[in-house]
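Just passing along the structure, written as structure tokens.
A single protein chain has been omitted from the complex, and every remaining protein chain is retained in its original position.
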Amino acid sequence: MKARTMRWLLSAGVAGIALAGPAGVAQALESRSYVVSYFSQQLNSREGDCPGGVNPDDQAGQNAVILENLGYKPDEVKAMMAEWAKGGDGEQRIEAIINARAVIDGQQVNAYTHPEATKDPGLKQITSKVGYGFNLDGKDNEVAFVDPQTGEKGVDNQLSRAIGCNQNFRGSWDAPSAYGEWIWVQLKDSQPAWLITISGEDIDKDGPVTVRLTRALEYLKSNGDGSPRHFMTYRVDPDPRSHNEFKGEIKDGQITISEHKPLSILWNALSSPVLNLKNTHLRLRMLKGDTLDGLLGGYQPWTEIYFAFSHNGIVGDRPGLYWAMKKTADADPDPVTKQNMSISTAYRITAVPAFVVDAPQLRYQSAEVK
Amino acid sequence: MGMIAMQATKRSLFKALTTSCVIGLLAGCAPASDTAPAAKASAPTGTVSAAADFVPAVAAAPRLTPAQYRATVTDIFGPTIDLGGRFEPDMRIEGLLAIGSASVGVTPAGMEQYDTMADTIAAQVVLNPKNRAMMIPCKPAAENAPDDACAKMFLTNVGRLMFRRPMTNAEVTAYVSAANVAATKVGNFHEGLAMSLSAMLSSPQFLFRAPSTIKVKGQLELDAYSKASQLSFFLWNAGPDLQLLNAAQKGDLNTAKGLENQVTRMMASPRVEAGVRAFFADMFHFDDFESLRKDNLIYPMFSRQEARDAQEQTMRTLVDLLVTNRGDYRDIFVTKKTFLTPALGAIYRVPVVNDRPNGAVDPWQSYEFDASDPRGGILTHASFAALHSPANRSSATTRGKAIREVLLCQKVPAPPANVDFTLVNDTTIHKTARERLSAHVQNPVCAGCHKITDPMGLALENFDGAGAYRTEENGEKIDASGTLDGKTFSNPYELGQALKSSPAATSCLVDRLSAYALGRKPARGETPWIAKLKADFAARGYVVPDLMKTIATSPEFYRTAPIEAVQTASAQ
Partner (left out) sequence: MTNLTSRRNILKGTLGGAAVTVGLPFLDTFLNANGTALAVTGQALPTVFGTWFQYLGFNPGRWVPEKIGAGFTNNIELKAFDPFRHRMNLVSGANYFLDGRPVETHRTGAQIATLGGIPTGRESGPSVDSVIADTIGKGTRFRSIEVSLTGSRQSYSKRAGAGTNPSEVSPESLYKRIFGPDFQDPNASEFKPDPKVMAKQSVLSAVAEQRHEIMKQLGASDRARLDEYFTSVRQIENQLAMKLEKPAPLPACSTPGAAKEIEPGEEVEQVSANTKVFSSLLAHAAACGQTRVFNVLMNTQGSRKPGSTNQWHGYTHEEPIDEKLGYQKEVTWFILWANQVFADFVHTLEQQKEGAGSVMDRTLILWQTDHGYARTHTMDNLPVITVGNAGGRFKTGQHLPFAGDPATRVGLTVMQGFGVPMGTWGALSNQTSKPVTEILA
């Protein structure tokens, strides 16, 4: 194990691996790099955590509820849903009613682009006290979770509370939510990979380290069976918008960061163009086979999360999710309205070993011709 | 067809046909006047005579290999021509497909494919208006009727390149009249012409390289055109180009000086790389990659793409060392220099940066393993480790056998029947291959052969069945030490060094290369020549292109025995 790791490090050195980072980098004796092999919201669904069951878990049931909320009587709803189920023009007619259920100045408008103009359907939220994440504000309160892995109290993960009672967001540590797995599969082959580099005196021992999270120019490379390929080489995108560096430490084989700065990394239109976190927290366990597994958390602007949901067409009452997040948001109060603009969240992150090198600066051609 | 593709076609045709116009030898400028055999044009003067105790054997008549067929079609008609078919499998004899190709006929299924390909190629050449405009030097008097003059001009033009000699008058008459009959039946000149061209493409004169002989000063040797073919397929793995055919016609190949000029010209051409690749692909059994399969669960990294890359890595390494740098053949066993793709880098656990955009077709980078890296030499390439392993594990015996048979030209007997392999396969009691094999060879029947194969194969146990490096097997440390012909080694790299100093390795290369060039195993009477080649190879520092040149300029290479002699011999 040690011998192999040394080879990996040695070869990296030979190839002239420069440590990626926007600023000058302290001379580290050792560094190991990884490519992110899974990234999605971490949820923790448990029996009975949504009183009376989850929100309607299929499009038909969901539509029926929306129509009821719009004021249609039960037999009207039944007839409308029968029309919807037949497909064709009838389906389109009902969909149009549902889509335009937002109202601005008496005019019906698209509910997904104007969620604020819809009526809050009051989606159910998680009532469980157990959930993954980080205690971001250092306090405990009645909406905080206890993390089942670390035992930490006061864990802030309001996003999982807001969306967790919808079938697409039912998931656990071992079985990711359908949404999480779906979005990862969509993205992994078509968005530049994310890279993690850990640098320190001796990474096999406890001690201070530097953690870098950057974006690659290449996509994640997979094996024929779809599993992430180990020890591929990736170049760091020189674009500084995706360069993040944190001070941290290794303790008992777990990497954490002690510097809780904001994090920003280019993502993807399907999820959100940029992942923005404040008060960033990270914990990564170093597993057998040189892989990493853990959580990345912090406060994220919930409107960015909403607009991802709204345009990627997930099943469920999307404006309802807007209201759910708006109500549970727990950071960044707007100076005027006092509405919290960010929500606490935690993302599952796994990574496999990789070689990471600096890409040469891209040369941009002048737009001027002649 | 896109613009670029068209240009490529144009260039190639230009090469094949317009060059002929410039030098005024082929139809298009002067229709088919050179149908007479070359020997008459210029009587052979005889090359430098062979060693006195040399006794030649009958020349081989190989069937074109798939690569040779493809190269010939590309040379004559351009790279955009789609063959539209596939080839029946080759046969390996005496370690080489090249020898097998001189022992195969054509099966009915194979003939169907040749026939289909011939029709497809002819249609593209003659019926595609853009191609036609460039490839056919004349227009028929009428599109809906035969035109013998135009057909003759085209067919003699391409016939010389396809048959690798001028067509005989009888052949010209037959193919022109075929075009005539067909054009009459379908009422279209070009369709008739395409059918005649197709018949030429499926003719034995095209598909087989049948040697023609001539007597010079009482000794039988290949005639000038057969010399040209033998030379060209050896050095380029393709048919003779116009310059070589012209040299044959002028009788140049029958003089030592003329032959040397042509060999020098051909060795200086970039096309030698194709020839060297073809030889090593044959010698190293790379055709077996076609059917190589790995268990996906055990080796998720090794898919068909990696198999392709692994072959190409070894090929690039060989070409770079032996051709580009004219290095010592023995260094193939130890060289740290190679070429990698990012995908192979993952198997080797080294960084390989592809500076090209995502999805670029050429991801190759030159790479040098550092001194502390256990890799070096082709035995440590994934191509060797993977090709000579079963789907789900490594095999010291298979690899040892491959080293003996492929690299040292030694014969390892097949295992006897009724052997109990339980011990070799059970990893619960004996964790490493070394332990399992030593338990297995308690059986004295097996011990004899395993002594030949296993010590070398075990040295490669650090590489798993797909070429990844490992230091342990089932939790037990791997011992990679052993001996080869009295030389001890303790790891794969040292095994390479032992092979480097083994005289059998260089001797084997000469045996294989000469057999490859001849299309047959050298006969007993030819051993003085082979011995001379070996001495020369050593004296000149084991430079493979020099060895190729020596073979190509040897009079012995072109000497042959009368076919009657064979019939007598086989009757005995």
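Here the chain labels run A and B in written order, and each chain numbers its own residues starting at 1.
As a working rule, a contact is a pair of C-beta atoms (placed from the backbone, for glycine too) under 8 Å apart; a residue touches a chain by one contact, two chains touch by 3 or more.
Bear in mind the structure is a predicted one, so any value in this text is a computation, not a measurement.
Residue-wise, the contact with the chain that is not shown comes from B:186, picked out of B:186, B:256, B:274 or B:504.
Residue in contact with the omitted chain (choice from B:205, B:219 or B:261): B:205. The residue touching the chain not shown here, chosen from B:144, B:305 or B:474, is B:305. Within the whole complex, the absent chain has one touching residue among A:181, A:204 or A:332, and that is A:181. Contact with the omitted chain, checked across B:82, B:288 or B:368, is made by B:82. Chain A meets the missing chain through residues 57-60, 81-82, 84-85, 87, 167-168, 170, 175, 178, 181-182, 184-186, 189-190, 219, 222-226, 315.
Listed for chain B, the residues touching the missing chain in the whole complex are 58, 61, 63, 82-86, 102-108, 110-112, 115-117, 119-120, 168, 170-171, 174-175, 177-179, 181-183, 185-187, 191-192, 195-196, 198-200, 202-205, 207-208, 210-212, 290-291, 293-296, 302-305, 358-359, 563-564, 566-567, 570.
Following the convention adopted for this analysis, only the chains that are shown with their structure count from here on.
Mean C-alpha positions place chain A and chain B at a centre distance of 54 Å. Touching chain A in their complex are the following residues of chain B: 296-297, 300-301, 303-305, 342-343, 345-347, 349-355, 358, 370, 372-373, 469, 471. Within the complex formed with chain B, the chain A residues making contact are 3-4, 7-8, 10-12, 14-15, 17, 217-219, 221, 223-225, 227, 229-233, 235, 355, 357, 360.
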